[in-house]
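Excerpt of the complex: some chains, original placement.
Chain nomenclature is as follows: A and B, assigned in order of appearance, with residue numbering initiated at 1 for each chain independently.
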Amino acid sequence: MNDRVIPWQPTVIAGPKQALLATPETAKLMLKKAKRPLFVVGPYAKNEPLMSHVKEIAEIWDLPIVTTADTFKSFHDNGIESDSYGIVEIANLLKDPEWEGIKGEGQNDLVLFVGCIYYIASQGLSTLKHFAPHLKTLTICKYFHSNADASFPNMKDEEWEKYLTKMKTK
Amino acid sequence: MNIKINNIIKTNNEVGDNLTPNSIKPKDFKVDFWKSKNIEFSFGEIIEDNSPDSRDEETFMGPTPKPSGTDLRSWDMKLLERYPPFYAPFCDMCCLCTFGKCDLTGKKGACGIDIKAQQGRFALLTCCIGAAAHSAHSRHLLEYLIHKCGSDHPVDFGNNIDIEAPIMRTLIGKAPKTLGDIRESMDYIEEENLHLLSTCHTGQEGNHLDFESKAFHAGLMDHIGMEIGDVSQIAALDLPKGEANTPLVELGIGAIDHDKPVILCIGHNIAPGVGIVDYLEDNDFEDEIELCGICCTSIDITRYSDRAKVVGPISKQLKFLKSGVADVVVVDEQCIRSDVLEEAQKKGAALIATTDKMCLGLDDRTNDPVDAIVADIISKKDDGALILDPEKVGEVATKLSLSLSKSRKSLKSLPDMDKIQEDAFKCTECEWCVRVCPNSIPIMDAVSSAGKGDFESTEKLYDHDICYTCGRCEQECPENIKIMDLMAKIGENNLKKEKFNIRVGRGPIQDVEVRRVGAPLVLGDIPGIVAFVGCSNYPDGADDVAKMAEEFLERNYIVVTSGCGAMSIGEYKNEEGKTLYERFSGDFDARGLINVGSCVSNSHIPGVAIKVANIFAKKPLEGNFEVIADYIFNRIGACGVAWGAYSQKAAAIASGVNRWGIPVILGPHGSKYRRLYLGRSDKEETWNLTDMRTGKLIKGEPAPEHLLYAAESREEATVNIAKNCIRPTDNNKGRQIKLNHYIDLHKKYFGTIPEDVYRYIRNEKDIPITYKNDVKEILERNDWEPRELVMEPTILDFPRDE
């Protein structure tokens, strides 16, 4: 099997349903189609270069950011606006079709993930896979996330950099 | 021979067939049954029983003594309404029966189950297994202790403790006066556990909330099980009975004297440890032989003899086994590596299995003479033995250690550094070790630098168990690099650093302490009780737990701990080289750091909350679970933290704690329990309360906000702990204090004042002075309106129109 699409932690494999392999191109297609996308960003983005990537991707696609764990602080300190939620908290809200959204704009239809701890993100993605049919999930970490609807493959840093950079054009 | 039946058999004229009080009747289990006069029977030679006897007190019996699951279902449903289960399936499939596997992704299984109910079922199964582990341990212990001390051995913790067993008192409806009395509680939980486990069978319960209600019940049964275990061993073995200032004992790999014969106990059941201690003492071997332990059994042995030492928590197991220091490994039950025999063999250590829970395929030598057993092991005829008699274990282990320590000298250390480096040099940087590592820690870098002679990164992973030596990387490594030997070697090289201490587990909290802290706790002057419990499945090392403990100790919280958590806390030193146990007293009071003891001692944590309700608030306990839980839930700012919870036991404990109305915060691995209980602070109507004084419905706050939460980082957890100590009964001053800490910590870790602070401010007097202006801004931004303070909050249906 193609190593790139084996879950990064291989035992995360959960059943027949596996994420589609996303390229920057398909990821951008998903973003274009989305009406109300959301960007959930975890603690790996507390540091560079991921922080800047996140910032720029959010800007170009006009994505509201939710930071998980204590990522908020680094973002705040660096002038990047975000709302802070626990990753399980935001997953919990995302699965409720009636949820009013972080700014009262209503439930999202696409959620991008990056930078969360792999296994807890997998669990959150599993929640959304099972209980949030109203939205799609996409992960742009350098780790293949089989519980997402679509995920970047497992990559080395260099390739990932390229992928992320490509995300910065519409 | 004196014989006495200490089971008090109660009966009632109306229900003549209700002769097994531990068996819940389908319908006759009525209050009046329990209110009736007791009848006591004795047989054989009767001994005068001079202990205070509850029969003489006219206790009011509440509605639910020995409740069945359905008896407390309405309480559960109230909790579940506030905190609906959040499911994160770990597997999309079910493989429980041979109709399967069934894919439950948006589909029902062949039995009709859906993914929600399946997750609930799994939670129940997990809690049943966890509860069984504690309870079977307790049954074993109880019978062993009765065998040792007699069934009429009193359960009496002295004058400082009247309520020896608050959980049993509440749930069984009476307190045990003797070891023999405890059997009644044991019978009850065995029966309940069976009913609960039964529900996991294919084709039983179909509703996820009902599964959760049953998981709560399993958790509650677990609490009884734990209390039975600890109460029995405290009473029978004269372990500390709640004294605050128990001694400090040595902790850490570096604390073990490698030159002496070393007996290592691993597990949870004190019985073989007692056998060893007794034998060492009776034969004056205490100075000659090093007795140490890993996991809870080590904590309990030090409660029995403070000459024993604690190697450390579960995360030290493979490290220490690989080090070869132990001459004899005595395993009892729970949290023992399944490959312990193999690892002992590799190091030429003898292994003794001591309980039915772990027999390891060894010959049962229980009835063989000691010398024959010893000879067979020394001669390598056998790798070890199964010995179900704790006293014999003591003798065999001692004799083996004396003999083996001589022949094993060469096995007591690891290969030389250059051999280790040579091995590590084979690393191809394939990265598979990192991928299979539960925490994806940078073990590849550590190995590959080690291959180049640089051991610093390995050392970083060794310290504070960032690598908890689960061994998965080594298992996966295509080059067969002995990564665990590398890790153990680092420990060997740094023995001096690996020396700490831990306060001996004190057991319960004393009544007088409860009286002292009752008011400040309920009103908020003491901002909360934070309990660090559970295992070492930490996302980023053991330090995090100690840092959290330190943070809350310094902020005047009461910090309680047990088991591996208590050990992790002991493994942390400040710049002056002092551990938290040296810096903070063991008093149950603000800034107290209380090690209650082992896993089973966790029962004292809900126990103290129950005691607050009883001693401070005069709530009768017997048969009054709902009232007590409601009291705790609304008033006692306690928060459990199981940062490294991995086990089914931890899941059961948490579910029980939750049912008592106490929130629990887990580490990120807790998400793999598949189920949390999350509140929705955005749904205001969820938080309504009734004021018992007036019967009025009152707006409440999300306090606690979540009942079972998994945090992704220590920082997130810390802030959440502070927030989850807020309770409706805080008075203005108390609320200020609590909010102050919450805001402080949020500022520290998130850089801002938390926006949701407005939810917790009832009127301006709740606003912490320091943050007045900022908070007022937030209030305005959120259209805040002052609201009424609740006097006697309840979420029960009260007053109720029938």
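As a convention for this text, a residue touches a chain if its C-beta (ideal position, glycine included) is under 8 Å from a C-beta of that chain, and two chains touch if they have at least 3 such contacts.
All values derive from a computational prediction rather than experimental measurement.
Student: How is the whole complex made up, in copies of each labelled chain?
Tutor: Formula for all protein chains in this file: A x2, B x2.
Everything below uses one rule, namely that only the chains that are shown with their structure count from here on.
Student: Distance-wise, how many Å sit between the C-alpha centres of chain A and chain B, to the nearest whole number?
Tutor: Distance between chain centres, rounded to whole Å: 34 Å.
Student: Could you pull out which chain A residues touch chain B in their complex?
Tutor: Answer in residue numbers: 8-11, 14-17, 42-43, 68-70, 72-73, 76-77, 84, 86-89, 91-93, 99-100, 116-120, 123-124, 126-127, 129-131, 133.
Student: Where on chain B does chain A make contact in their complex?
Tutor: Its residues touching chain A are 86-93, 103-106, 115, 435-436, 438, 440, 539, 668-669, 671-672, 674, 676, 678, 680, 682, 706, 709-713, 715-716, 719-720, 749-752.
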